[in-house]
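Note that one protein chain is taken out, while the other chains of the complex remain in position.
Now for subunit A:
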Amino acid sequence: MYAQMIKSEATQDDPEKLAAFQARIDAGEKIEPKDWMPEGYRKTLIRQIGQHAHSEIVGQLPEGNWITRAPTLERKAILLAKVQDEAGHGLYLYCAAETLGVTRDELTEMLLDGRMKYSSIFNYPTLNWADMGAVGWLVDGAAIMNQVPLQRTSFGPYSRAMIRICKEESFHQRQGYDVIRKMAEGTPEQKKMAQDALNRLWYPSLMMFGPSDKDSVHSAQSMAWKIKMNTNDELRQKFVDQTVPQAEYLGLTVPDPDLKWNEERGHYDYTDPDWSEFFDVIQGNGPCNTDRLAARNKAWDDGKWVRDGMLAHARKKAARKHAAE
């Protein structure tokens, strides 16, 4: 779930066309880039896919933070492979967004100047090695909750990107769980790291699903268009139900004293995250917002001469080829 608070765009298209479009979606057809689509559908998708892509890119930073300190060669290799996968996800999501008539550079500039967002989770720091486990277990776990249903989303390129991404994400989640399991079964210090990681990342993970349904006003249109497949609370509940037994198995304590199984509902009752903290993070006041955006801006600014140089060389080469012909 790397897209949060995506506002559905209002659409003022021809009602007949709209009805035919909706009928295609209801029939389970995929919408392809060259098909007619309402402007609102296009704009909402650009925002959603763009935000998802940005999350993959910014998401490299909290994990990249530990690559140079990974404790074994194998862990270092696994982490490198994982972060490389995230960059790859970003790449094909940007490609999916480009089919809607926006360029990767335009999207990047909107990320860098703050017009577009990325998932709130990446504004939290990674402070000990167990965080590399918790990110895989909880953050990728939460992402998969949302991305599995999105494999059936109505927009063809997005759906196909999700199918590919989900395969890798499930792998990452298992790797993350393996890291945290090793820690939970390790020395007292390692167990302390694992518990500390869970304490810090539990509520931010719950926030990944977005605000409570009663405060989430943008769902209806996106759900009708099959851009959003489940409500925020449905997915959050599913995540809690899946994760709590795993924490128990690890011997770790979920930092929620009111967490308990509700026999009647067939679900865990849990405490909602502090939504004022969530809105602070969304508005730029999370622990790492400033540093994350600064790091992305620095990479972009420092890399300008490289991009310009490569482009200039490609042009020279093309001109030389042209002259030789």
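Quick note on the criterion: a contact is a pair of C-beta atoms (placed from the backbone, for glycine too) under 8 Å apart; a residue touches a chain by one contact, two chains touch by 3 or more; residues count from 1.
Quick note on the criterion: contacts and distances are computed from a predicted model.
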Name under which UniProt lists the unshown chain, selected from "Chemotaxis protein CheA", "Phenylacetate-CoA oxygenase subunit PaaC", "ABC transporter domain-containing protein" or "Dipeptide transport system permease protein DppB": "Phenylacetate-CoA oxygenase subunit PaaC"
Which of A:75, A:200 or A:236 contacts the chain that the document leaves out: A:75
Identified contact with the non-displayed chain, of A:6, A:31 or A:57: A:57
Interface residues of subunit A (partner: the chain not displayed): 57, 60-61, 64, 67-77, 80-81, 83-84, 87-88, 90-91, 94, 104, 129, 182, 186-187, 189-190, 295, 298-300, 302-314, 316
